[in-house]
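Before any comments, here is the structure.
All protein chains but one are shown at their positions in the complex.
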Amino acid sequence: MVKKYLSKIYMAIIFIFLYAPIVVLAVFSFNESRSRGNWTGFTLKWYVELFYDRDIRLAFYYTISIAIISAIISTIIGTFAAIGINSMKGKTKSLILNVNYLPVLNPDIVTGISLMILYISFNMDFGFNTMLLSHIVFNIPYVILSILPKLKQLDVHITEAAMDLGATPMYALRKVIIPEIKPGIVTGFLMAFTLSIDDFIISYFTKGEGVTNLSIIIYSMARRGVRPTINALSTIMLTVVLILMILINKRTSAERVSKFKRKEVKE
Amino acid sequence: MKRLILIIIILVMVFVLAGCSSGDREVLNILNYDIYIDRDLLKEFENEHNVRIKYDTYSTPEEMYIKVKAGASSYDLIFSSEYMIERMIDEGMVNKLNFDNIPNYKYIDQDFKNHPYDPNNEYSVPYFWGTLGILYNKNTVDVSSNSWEILWDENHSQRIIMMDSQRDSFGAALKLLGYSMNTVDENELDEAKDLLLKQKPLVMAYITDGAPDIMVNEEANMALVWSGEAVAAMAENENLDFVIPKEGSNIWIDAMIIPSTTTNQPLAEKFINFLCSTEATLRNIDEVWYSTVHTEAIKEVDEELLNNPAFNIPQEDIDKMEMFRDPKEFIDLYTQRWTEIAVQ
Partner (left out) sequence: MKNRTKYFAYPYIIWIIIFIALPAFLVLLYSITTKESDGITTIQFTLENFKNFFNPLYLNILWDSIYLAAVSTIICLLIGYPAAFIISNAHLSRRNTLLFLCILPMWMNMLLRTYAWMTILGNNGILNNLFSLLGLPTFNLLYTKGATVMGMVYNFLPFMILPIYTALSKMDRGLLEAADDLGADKKTVFIKVILPLSMPGVISGIIMVFMPAVSTFIIPQLLGGNKNMMIGNLVERLFIINGDWNFGSAISIVMMLIILLSMSIMNKFDIDKEGGARLW
């Protein structure tokens, strides 16, 4: 019995540790005073200020559009690549898989600077395009890695049978393979989307021409000092995430979500 | 499923098109320091001239130089500091201005023209000026010595904020030693480095741009800051004050230049002219709190601001100030030592 209480207390401490900062952020987003640590009164003015902040609005727009576009493109490329890689054999396959792992294993900062060097070598102007490209680059490996297991489970003979019966590869793909691996594709898409929204380091090295994302804005605000507008922003973001999580959680068990999120070894 | 995909695609198109709807407008690409303009002015210029402004920021001149030098950018207008502008002019990275497009240039005070970084006033239009000094809390710090030594006072260990900017931090140390802020003498620089290393255990943090906030919250006792940061902080907390040490300090001029990467110089010049109007200047002063180079705007500034020595910097202090010069290839002497201090 004592043990049970001990473990309850232990978990409570862990959750206080995990949630205290978040609660603090949320509470102080309603604080009248700008100074941290002192509560002087309730206000919504930081939320109003947030709404009028051109930088944050723009960054929000870029974050979302880059996340959607990069997730769609990397899901398409990744799906084809995964199907192709799956039907390869031997050394080529393991070579491709290993290179594919590189952006996953590499520290983000190394991926970021290597892409920056690449764009400079090609004399590309930094901006929306470079950031989008970079997001696609680091998203694809995750899409592939979430589709490959599904392909392994797929019965090869079904595809062969379809093609033997006269189906073109594209037809077989559409009617046989894709429906079978759909869960993998959806996971890959969602993962690409969240990775893209969350990314800071790679975007930081490939931004330009007025194109930033929310992470970069938060970084520069945090460096400058305490701004209650960040608290307001984070409270809104947290609420959105919370709602999304509860919706997703209704569909899938937490265990699956955890597996999915766990793949993000990224910062 | 198919319907879902269709909806997503339509949403994306709407989203992207909404963002690109300005595609036919002329674009002005600006690179400026963080918090260094009244952002509403951008919006107004956009509406007035039916153009679109892409606005980027940076925090130190060195960072800006690398970014532009790397070549993968097409900025039309850059705000930076005199020593970096000097370097960029030297390296042919800056276009000459057509002053016919900048009639408001006449408002720029003669004191800020003809400086060595742009001796014939061909490349740059001054924006703001200021100095380097110590922002301190009157309740905790005794500045009667009026010396840079205050920053080395062990009584304030872990309550001193330094700037994460090599020229400024070295500047303070060199002045304390009685040397020029522009020295290229390795021995003098080594002495300054030793001094900064000696200070490191006392330093709370090395921060650019964040010091005023920490000072306003009274979490630190003093900070090495630029004058405008001091004005902003003093406006929010009356316990704060600003001192320019007796050994002399740095006087800097930030100016606007048009880099050779520009694709729309006339528009950039139009924008420079817009910022040189009295109204825009007054609004910028209200936002950034640095000392103005504008002969008309200064007449309309509040009494209170004019009494603030961090805004209306006393002539006797100015007389002892030194402007940064581009050390050319000797810049590596600074960079190398600053990196060594940072990693120690």
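As written, the chain order gives the labels A and B, with residue 1 at the start of each chain.
Operating definition for what follows: a residue touches a chain if its C-beta (ideal position, glycine included) is under 8 Å from a C-beta of that chain, and two chains touch if they have at least 3 such contacts.
The shown structure was predicted, so the numbers you read here are calculated from the model rather than taken from an experiment.
Novice: So which shown chains sit in contact with the chain we cannot see?
Specialist: A, B
Novice: In the complete assembly, which of A:50, A:145 or A:192 touches the absent chain?
Specialist: Reading the full complex, the residue touching the unseen chain is A:145.
Novice: Going by the contact rule already stated, which one of B:30, B:189 or B:207 would touch the omitted chain in the full complex?
Specialist: Selected residue, touching the omitted chain: B:207.
Novice: Have a look at A:70, A:100 or A:212 and name the one touching the chain we're not showing.
Specialist: Only one of A:70, A:100 or A:212 touches the chain omitted from view, namely A:100.
Novice: Since one chain has been left out of the picture, which residues of chain B touch it in the full complex?
Specialist: Chain B touches the chain not shown through residues 60, 62-63, 65-66, 69, 91, 158-159, 164, 200, 203-207, 214, 217-220, 335, 339-340, 342-344.
Novice: Suppose we count only contacts with the excluded chain; which residues of chain A make the list?
Specialist: 7, 10-11, 14-15, 17-22, 24-25, 28, 35-38, 77-78, 80-81, 83-88, 96, 99-100, 102-111, 113-118, 121, 133, 137, 140, 145, 149, 159-160, 163-164, 169, 172-173, 177, 194, 198, 200-201, 205, 214-215, 218-219, 222-223, 226, 230, 233-234, 237-238, 241-242, 245, 249, 253-255, 257-259, 261-267
Criterion: only the chains that are shown with their structure count from here on.
Novice: Per the centroid of Cα atoms for each chain, what is the distance between chain A and chain B, given in Å?
Specialist: 35
Novice: Which of the residues in chain A come into contact with chain B in the complex?
Specialist: 34-37, 54-55, 61, 64-65, 68-69, 72, 119-120, 123-127, 182, 207-211, 220, 223-226
Novice: For the complex, give me every residue of chain B touching chain A.
Specialist: 1, 8-9, 11-12, 15-16, 19, 29-30, 34-35, 39, 42-43, 53-57, 59, 70-74, 207-210, 212-214, 216-217, 236
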